[in-house]
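Only a part of the assembly is drawn; its chains keep their places, and the rest are absent.
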């Protein structure tokens, strides 16, 4: 009899501890999520090697591929893309972010804690918009160093281990620092540029839709675009802009590819007309 | 002594509960598998955001990327591809399927239960062939709605949470419905078209090999193709068709790319000659 009760209780506890069926906030905290945001591309060994580090150091963590194709070598455009997407994730999420053209150089490795989420990566402006929009934020300089640090892959050797530590609930392995020297005060609050083109050919801008007037129009590649609520509101082949599912102004063509139809590319400017 | 016994028993129970080494059918049921079938493409944040929802709501589930590049915006071709691949998966698998050009419009969100597997997605014909080939099937209209439903990303906001509920063993959050209005009676049982081209340039058709005569030949892009058992049966550079590992008729070239050699594209018709 006793055996049976124990078993039932154990299963129950197991469920609570491992959070299989109904994760409580506590379970979620324990089973931390690590979101990857890099410009490594989808192919090649780099993302896999970072995941191997995390799997070994924080086996319970869920690893989510958010972006592997952030604007390559472009921390500024990436910063607007990251801020828009990170806001959707639950508290305690650890963002492992590597858009790091200066790897091996002097830029500081940092941890940003902002509104309950944690960001690990290079102090090159990549976290500027997350930081600027946060209600509460603290920046830590990462002082921990691995036994072996390659010159070209800090994502694997330095940032992934730190992300794993944070996912395990450990404090940032470094010291709280004044980040004023890292800030990019001259960057705008919203970036009037194309920052990402997706699989369907839709072009995300660095503009938050809430920051635009309801009747605002956008000009991109010489074309004036009106706002629509959704694709079905427009005729086939018509170009427009709309608020995408992550809150950004996005340029699209119903049943078509906006990138080809309008000739859009990452980095191209966008003008706001009221 | 007692402590030791407890520990051994606990480990044993742990193993049984979490199914690490030797998953019983019960373990497999518990540790549900969610297979993703979308046209989101490999890049971008969409697949990652759906996985984040599942990881939070059903942390024990294994998430499998089956297709991220199903025929884009083409539920019909996708339906034949899905039916061929789903049959290989174990019972209790949850298929989270998003080929949804009408997102934000009137199409019904549904759950199909067919031969013990579960399919979540838009009621736009995507499950027609799974439904038609099933021995037992029930369709549910999803009535549950999230607190926030974006206009353009029901995959993340509606279908992923429902898939997570099903993976946790919960019933479909909706009502059993008569699906006759959703059926596509005019679609053929096998689709004589190219429905997918893989990394090697092999072209999958929507034709099941078992539905073809043993000596059936296929004509594609004006070329008559004989059946082979495997690549090695043919001379280098020779084009042929064979039954692929998922039961579909597939057009290939030994040591070459059939798509380039024959000029094949998704949607191109295939003729059957006996």
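Every chain is named by a letter (A and B) in the order it is written, and numbering of its residues begins at 1.
Everything that follows uses one rule, which is that a contact is a pair of C-beta atoms (placed from the backbone, for glycine too) under 8 Å apart; a residue touches a chain by one contact, two chains touch by 3 or more.
Keep in mind that what you see is a predicted model, and the values were worked out from it rather than measured.
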{"item": "Identical protein chains across the whole complex (2 displayed)", "value": "3"}
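Keep this in mind: only the chains that are shown with their structure count from here on.
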{"item": "Angular offset of subunit A relative to subunit B [C-alpha, multiple of 5 degrees]", "value": "120"}
{"item": "Approximate Å spacing (C-alpha centroids) for the pair subunit A, subunit B", "value": "28"}
{"item": "Contact footprint of subunit A on subunit B as seen in their complex", "value": "10, 13-14, 17-18, 30-31, 39-49, 51-52, 55-60, 72-73, 101-105, 150-153, 156-157, 168-169"}
{"item": "Residue numbers on subunit A that touch subunit B, as the complex places them", "value": "7, 10-11, 14, 18-23, 27-28, 31, 33, 35, 42, 62, 64-69, 85, 88-90, 196, 198-200, 229-232, 242, 244-246, 255"}
